[in-house]
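Here the complex is missing one protein chain, while the rest keep their positions.
Going in written order, the chains are labelled A and B, and every chain counts its residues from 1.
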Amino acid sequence: MLEGRSVVRALALLAVLSLVAASCAGGDGGDAGGGGGDGAIDCATVEFGCVEVGPDDPINIGTLLVISGADATLGQDSQNGVRLAVDYLDGAFDGQDGTLLDHPVKLTNEDDLCSAEGGQAGATALAADPTIVAVIGTSCSSAALGVADTILSEKGILLFSPSNTNPALTAEGTHQPFYARTAHNDRIQGAIVAEFALNELGGKSAATIADESPYTQGLTAAFEVNFEAGGGTITGSEQINSEDTDFTSVLESLKAGDPDVLYFPVFVAACSLIIKQARDIMPDVELVTSDGCLSSDTLKNAGDAVNGVFASSPDISVFQGDPFYADEFVPAYKEAFGTAPISVFHAHAFDAANVLFDAIEQVAIRNDDGSLSIPRQALRDAVFATEGYDGVTGTITCTELGDCATDVTIGIFEAPGWPVEGGTDEPAVYSDTKSLDEVL
Amino acid sequence: MTGQPMSSWIRAGLAAAATSIFLAAVGLIERFRDLNLVGEEVTFAGLVMAVVPFGVGYVLARPRIERGERREVPLPRAALVGAVAGIAAGLGFGAAAVAVDAFGVDRVRAVFLNVTEGLIELVTFGLPPVAGAGVLAVMSGALGALGGAYRRSPERWRRPLGTAVVAVLVLGFLQRIVPIALDQLNLERDWLYSRRTGGLTWPGAALAAVVAVLASVVKARLAERWRDLADRGGSEGAEPFGGLRLRTALFVAGLIGVAALPQVVGSVVSEVLGTVMVFALLGLGLNIVVGYAGLLDLGYVFFFATGAYTLALLTGATLNTFTGQAEPALSAELGFYLAIPIVIALAAATGLLIGAPVLRLRGDYLALVTLGLGEMVTVLVKSPWLTPLVGGPNGMRNVTDAALFGFGFRSPQHFYYLGLAFVLLALVVSHRLAASRIGRAWTAMREDEQIADAMGVNVVRYKLLAFAMGGAIGSLGGALFAVKIGSLTPASFEVIVSIQVLGLVILGGLGSLPGVVVGALVLVGLPGLLREFEEYRFLAYGAALVGIMALRPQGLVPNVRRMRELREEERAQDAWARASIAQEREDEEEYEEPPVEPAGGELRP
Partner (left out) sequence: MLGAVGGFAHGPHAEEGEPRSAAVTTTRVLAVRLRWYERVPWRRVVLVVLGVAIVAVVVVGTMKTLGLPEAQRYTGQNWINFVARGISQGAILAMIAIGYSLVYGILKMINFAHGEVFMAGAFSSLFFADAYARSGFLDRHPVAATLICVAVAVAASVLTAILLERLAYRPLRSAPRLVPLIAAVGASLFLQNAFRGFFGPQPRGYPRPQVLGGQLSILGVPFQRMQVLVFVVAALSIVALTFLVTRTKTGRSMRAVAEDREIASLMGIDVDRTIVVTFAIGGVFAGIAGVLYAMTFEQVQFTMGFRPGIAAFTAAVLGGIGSISGAALGGLLIGLLLNVGPALFLTGFGIPSPFSLRDAFVFLVLVLVLVFRPGGLLGTGEPEKV
């Protein structure tokens, strides 16, 4: 058992050790030296300075993804994508990590816990490490919005998210200068789902169910705005508690409005229950959900009731048609992690990492001793200037507000033909590409 | 226990085996097989596997109580007992591994997610399962013997050795924290931590161990000198003078240390310390309610949320996540220092308002009602009904950073000072309260409400006062939390907060102010530093709550008076006393009891 005094003792020891270390380090006398080699950038004066990478040191990239808890698959999947990007630095998925500017790449993984506190703690840890060049993350919008994006932007560290979809992150007024994402903005997804419900399903009226997460709130809001703009009526919007199990009363009260379509972009647990309960209560209503629910768990949990449920998601078939994805990326993923991709955003993470690596190559200053100086502001600018990059998820062009997935293809899949393990993997029943300018 | 026959040792060993199996099944072993603590040899998984048999040996060798006498177990016997129990533990654990392997790992894994090929391989050392189980049993036996022997080894060996091992392990566990702190201090780190394994290097670990041993020896020497001095001084008169000087010096040194801490430990640890302060404030508030007045409140998150949301309403804004437009919530946009008095007053008033109808209830009913109130707050802040006011699921943003003359407190190192100021304030208030008439009335009420009532203590008034005071301090914790994060989401205000705060107050010791601080450091600080174990945090919490209640209900740093109360109850209740007497004796050696305060004021009608 750890006694209270032992802890105190250990802490005292820590202090002593730091002093010892101080005297050891004192001999070194200097820092790793400023860059200023070939470029016009002088690390000593430029805002936010440079990351100095010693001759034998790795380039340190942070990740801030949810890797524990109920949402762990989301973050783990993205992390796997980043690891594959590191593997692919040498141009091949061979299990051997490649190098970037002759330096190995090291990942420092933090957990965003899918919450604001987790985002704060993780971002603080990463911001404190001066060797961190940039951060791939966060998984959850709530960890980034006003927390991780602000903390890292204050330090001039780029936060590049593969899976945040909340509109506010890149809205004028809330966008932080060092925040960008390869994930689609939910304004687009909501708009395309609304279009599908109106035109393909022929719905005149719709009801929505959100839960207490910002993700579902953003998505239902986008759906409602676009659905009404397209001439439909919203007959009811309910909010549920994602931990509940009995949604029958909620469904009952929505049924009173007699909608044609029910849109409920909630997460797996509540989603499977709603599917089953809605089939009993409103058998004639078309059920539409989104990527938070698009999972093999839903197919398993909801049983037969799931058949015929539509789910929207970034159209994976777009990149599934891509021979690189199907023939190289997915086999490499299976080889490295023992399973087929477990969630949706591995490819977005792969793209984010690659855009980042390219930008590092562009702006890093090689010093004579083999060390690198990577100016932070220039790195951010290079990422934001990305235009027409040919990524796995499509063509990547970043806007001034950090949306790098500007033309997004959203597919609607009909269960059991969902593009997940256990699904029958049929092509999307509807697919459309929109850019941010085209949607409300 | 050691006076009892071998079967009881074996039973203890099998209980240890069950513990190991449990730890393996929840994933604590396999999942951390690559978490290197020292070199590549000492991993967390290995540590867990070793600690259980060592622990059972250690526990079995504890002194026995016979007719009130403390009897030490002889060393050889302690080792023997440990060995037998350790072998039993190893055999049990190994047998489980063999059984799983024979049945088919995949079939077991379909149910128990963490039972993998890797786990079986780890437990059986990559050998054929039966042989591996044999090796496991032998090693467990050796560890058990070691545990028993260690417990019985002479103090002057035991202390330094223990300190060294604990120090090395602590440094090993802090591998994500210490290197960054060293970097921020511009200190060399590679001699201590390997960039390749992540853990300590062997030379670093050896150096740490040596330093720890030295520190422990020096400390023991100093303590000896101190005792000698005190003895030579002989009379009571000599000691206080020297004592006072030394105490002042220590106090000043401590103060400087506390003030300089964030600069030394860097922003990561400062961030964790900030969270610790928020919870320490909550703990101090709850301590008044539970520790002083004896009213169990399971819904303390109520005040946490009240404080945070009130501050956010007064200074912050709700956010339209769709457009990104922020709208000042109450269009008040007050400054932090104007808002804080309102926060406190509102929380105290709420405390009175909800206290009034429920305070007549018996303790456990009160607990459930407060739990209900806490849950109601959680439900309300995320309900669409109140969304226009408090932002619903999207929460609130742009909370003030409490800037004072342009100096903001959002960054971890700055926040530390703001938090420290509030915690010190709350500590002083709590301390003064405890020593005042009010505090004595609370004590009387807690010890026996009816007698206190009969003696003229206005029970309802003091209960309400406790609720109001506790709520006010707790709401400060909420307000600080809002300042720290800058934005609020309802997910931060779940029932688990209530349980965490209660846990830290209890762990530290009900009614004990240092206890609250220690409790917050252990239950909030430690998980903050060891974020890789996040998934197991609440498992450990739950186990800790049950364990503390059974073994050490007075907490880590007990309140002296409160300890006496608990002890008196124990003495009256044989069954309970037996388990605690050994512990109690150790406590008596550690804590000197101050003279009993004269009861005065209202206690005497």
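As a convention for this text, a contact is a pair of C-beta atoms (placed from the backbone, for glycine too) under 8 Å apart; a residue touches a chain by one contact, two chains touch by 3 or more.
Worth saying up front: this structure is predicted, and the values here are computed from it rather than measured.
**Student:** In the full complex, which of A:69, A:104, A:370 or A:417 touches the chain missing from this view?
**Tutor:** Considering all chains, including the one not shown, the answer is A:69.
**Student:** Among A:44, A:92, A:229 or A:256, which one touches the chain that has been omitted from the display?
**Tutor:** Considering the complete complex, A:256 is the one touching the chain left out.
**Student:** Decide which residue listed in B:336, B:416 or B:536 touches the omitted chain of the complex.
**Tutor:** Here the residue in touch with the unshown chain is B:536.
**Student:** Of the residues A:301, A:399 or A:433, I need the one that contacts the missing chain.
**Tutor:** A:301
**Student:** At which residues does subunit B meet the chain that is not included here?
**Tutor:** So the residues of subunit B touching the unseen chain are 22, 25-28, 110-114, 294, 296, 298, 348, 352-353, 356-358, 360-365, 367-369, 371-373, 375-376, 379-380, 382-385, 387, 449-450, 453-454, 456, 458-461, 464-465, 468, 499, 502-503, 506, 535-536, 538-539, 541-547, 549-550, 553, 566, 569, 573, 575-576, 579, 605.
**Student:** Can you name the residues of subunit A that touch the chain not displayed here?
**Tutor:** Those residues of subunit A that touch the unshown chain are 69-70, 72, 237-241, 243-246, 248-250, 252-253, 255-257, 268-269, 272-273, 276, 280-281, 297, 300-303.
One rule holds in what follows: only the chains that are shown with their structure count from here on.
**Student:** Taking each chain's centre as the mean position of its Cα atoms, how many Å separate subunit A from subunit B?
**Tutor:** Here subunit A and subunit B have centroids separated by 34 Å.
**Student:** Would you pull the subunit A residues touching subunit B in the complex into a rising list?
**Tutor:** Against subunit B, the touching part of subunit A is residues 2, 4, 6-7, 9-10, 12-18, 20-22, 24-25, 28, 31, 58, 68-69, 106, 110-111, 113, 115-117, 120-122, 124-125, 127-131, 142, 145-147, 150, 154, 166-168, 170-175, 187, 210-214, 216-218, 221-222, 225, 237, 239, 241.
**Student:** For subunit B, which residues are in contact with subunit A within the complex?
**Tutor:** 162-163, 166-167, 170-171, 174, 176, 178, 180-189, 191-192, 195, 207-208, 211-212, 215-216, 219, 264, 266-268, 271-272, 275, 319-326, 379, 382-384, 392-395, 397-398, 411-412, 484-492, 518, 521-522, 528, 531-532, 534-535, 556-557
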